[in-house]
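With one protein chain held back, the other chains of the complex are shown just where they sit.
Up next, chain A:
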């Protein structure tokens, strides 16, 4: 199988022989946002290869994301097809996934697919989480025409990780990956 080395998860060093397994696992498409690979999405936290096989550690995006099951299956299937005998997928919950881990390549692919990439994830200071109602501080420009002013149509779109917005200039509706 020809492996597309589409990049490694942010912060992960090239570890010699592990690179191939890393590349195979990382090149699996996100089932919900198939323009992105799992490496683009930043959910692969570790890949280890030993005589017993490959152990891939992933972190869930959202607690209830049903795509996690498909991702596990797809990672194992891709590694099998690439000739790795035994493959196991483990979970790590902490630190929790953030949209800040979506790679620059991933952001460019989202924009090219007409999906506005997330801005910087919210930072909070000490004390209770502030209540936000209505307008968020950060503007979401239209991925079609680039116009800065857009409005929210629905806070939750086809999946929990996206909202539906509309451009106030070209009037095109578009999805936006929400910052978490």
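We adopt the following convention: a residue touches a chain if its C-beta (ideal position, glycine included) is under 8 Å from a C-beta of that chain, and two chains touch if they have at least 3 such contacts; residues count from 1.
The rule is simple: contacts and distances are computed from a predicted model.
When the listed names "Tripartite tricarboxylate transporter TctB family protein", "Tetratricopeptide repeat protein", "Outer membrane cobalamin receptor" or "Phenylacetate-CoA oxygenase subunit PaaI" are checked against UniProt, the chain not shown comes out as "Phenylacetate-CoA oxygenase subunit PaaI". Contact between chain A and the absent chain runs through residues 29, 31, 34, 57, 60, 62-66, 68-70, 72-74, 77, 88-98, 128-129, 131-134, 153-160, 164, 178, 180.
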